[in-house]
Structures are given as C-alpha cells and as structure tokens.
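With one protein chain removed, the remaining protein chains of the complex are shown where they sit.
The block that comes next holds subunit A.
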C-alpha cells in the first residue's frame, strides 16, 4: 500500500511557495474595506467624515499658516493681512507671560514659578510611579515648603520653621501613639503649634537668610494660578475625602453625622456659590485689616467642594468590597486602623481610581471659575485685561484656543496616567 501511494503522480512532494494574499485582503485596502467601507452605512459615514475633515483643513489651514506672530496690536495684524484670513498670534507672543503668570508677578522672577513647576513634576513622580526609588519621597515631602518659598518669596526660614514644626509634631505623635491614637494626635498637634509659635517669634530675628522678593497673593495669576489651585486642592482633598468616606461608614454617630451633613451640604451647593461666599461674604466677617488671603479662602472652598465629591467616590469603592474582606480583616485580629490601611483601602482606592481621576480633571477645569470672582487666572486674564486692552480688543480664537490647548494637555495627561495606573494595578485574570 505504501509503495502505491508514493508513486501516485498527483500528490505533490514539495510544499507550495507561500502566495501573496489577494489584493483585496491585504494592506491598506483590506484595512479600509473592513474598517471604513464594510457596508453601505459605513461607506456613507466615511465619505461624510472625509468631507468634513477636508473642509476643516481647508478652512483652518490658511488661518494657521497666515498667522502673524510679531505685531504689537490687532490693528497692525489686520493691516498686514489686508483682508486675507489669518490668525493674529502676536497676542500670544506679546502677552504669553501674562497668560502664564498673571499681570503682576515680577517679570525678573518668572524662574521661580517655573522652577516650582519642574520641582512639582519631580516631587509627583515617586508618588505616581512605584518603580522609582522610594528615597525620592523625601523630595515630595519637602516640596510644599520649597514651593511656598519659591512662589510667595520672603525668607526661607518661614518654610523651615513650618517644616520643623511638622517633623517635631510627627515625632511626638509616634512616641505618644502607644497611649492611644487620639492622644498621640493631640500631643503631636500641641508640639507642632509650640514649635510654630517659637519659630514665629524667631523669624523676624533671622529675616535676612535666603530672602526672595516677596510676591503678594493677589499678584498671582494666569495658568500658574490654575495649576496652584488644582494641585493644592486635589492633593488636600484626597486625604480629607478618604477620612470623610470612612467617617460616613463609621458606627460612631457624631462622626457619622458630621460627615454626612458636610458631604450632603457641600454637594448640594454649586461651586460658584462657594466661591462667591469666599470672595464676598467672608469679607464681611473678618475685620478689614486682617484681610485673609483671597487665594487661601478660595483654596479652602475648592478643597471642601472636591473632598465631598471624592468622599462619595471612595464610598462607592468601599461599598463595592465584599463583606468577607472586612470580616477577614477582623478575623486576623487587626484593629480598625490596620484593617483599613492594609486590607480595605488599598482595594477600595483601586476600584475608585477612575472616579477620583474624573473628579480631579473636573476640579482642575473648575479652577477657571475663579475668574468670576475677579481673580486673573488664565481665563480671567483673557476675559479681563487682555481683551480690554486697546491693542488686543477683538482677538478671541487665538486666546481661547491657547487656553484650551493648555488645559487639554494637562487633563489628557492626567487621564492617560490613570489608565496606565489601572492596568498596573489590575490583579484579576481578564
């Protein structure tokens, strides 16, 4: 039998060479056929979309290409363009410092917010990327104090004393913690306050050390102000939000009550109302000369607002955990703080990441609302001083496009990071 088979003429003895796929089934044609023209509905949509894109390119293209970068007023731009379509980007090249830093930040000091921004990226890195060496967290810890000194100026001793107070308070807390958590907290707080008081008394004496030109809060503005508000409020509202979420689940009626009332009240009020309270109503309560810093007032209000939202997001994460996790923690003999820190929160926070990022992105964009209470943030700068100057009255697309670009870059990076983080933390087997 086997002999017979080997001599059959119609059985090939060698493999056929691999053939090219048919032209319809390979390369760009296949891709276009399966993705763009798979049926007639898709074909129509593709053609319509192509038409729209071409129209957009043809209408916006000349506008960008004809853009003028070096005039000193809109009237000059129009003169040069002489009726042709074209952007007047000169407003950006002349006023970019104001858009980034506000009108009154001294121009020879722009390196300070820039440095603070770079340091912020460095300080945020170890928090955001676990792979980086943990020693970098020291930079993160020092960053708020350095940034305050860089942005507001004055002597560095103010920041140093505040830092010493925090460190002493923490040390006292760790020593006193064995007598009870609350007692430790109170002792730590008292120690910190004592150090701050001493520091406040000494500061005038050592005023001359490493002094930067002081900059008042009302001189801050532009995108810098948006960044400051966004970064400070998000980083403050995360821990506060976690505490509120835990407080709301607590079995202690007073803590639970305070948390519920706070969250529900803040969530029931629009942010713009809180900002008006910060700028207008609070001014009546303080005596005129103890004028509390407007930025501080705004930071408090935005932080309250976003922590209420973050608390609800995290509560969702907590509620999503099966009851067995809580019981497992109890059966291991962990106390409340340990159970939360080691078992519950890591899982709950992981679930909450998309929600938290959502709040963070929304909050960052909401910082532009401060323009309504006459602070010159990026949008406030555009709406107020720049559009009201005789040179640039009437330039809209260029300015708002620039603002949109800055915000898009920031928000898109945040969202990309969160997606990356979700992939990193995924432990299930999907």
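What we mean here is this: a contact is a pair of C-beta atoms (placed from the backbone, for glycine too) under 8 Å apart; a residue touches a chain by one contact, two chains touch by 3 or more; residues count from 1.
By our rule, contacts and distances are computed from a predicted model.
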Name of the absent chain as recorded in UniProt (options "Nitrite reductase (NADH) large subunit", "glycine dehydrogenase (aminomethyl-transferring)", "Glutamate/glutamine/aspartate/asparagine-binding protein BztA" or "ABC transmembrane type-1 domain-containing protein"): "Glutamate/glutamine/aspartate/asparagine-binding protein BztA"
Residue of A:206, A:334 or A:373 in touch with the missing chain, whole complex considered: A:373
Touch criterion as defined above, residue of A:33, A:78 or A:350 at the omitted chain: A:78
Touch criterion as defined above, residue of A:10, A:111 or A:284 at the omitted chain: A:284
In subunit A, positions touching the absent partner: 74-75, 78, 94-95, 98, 102-105, 107, 218, 276, 279-281, 283-289, 291, 372-374, 376, 380, 383-390, 393-394, 396
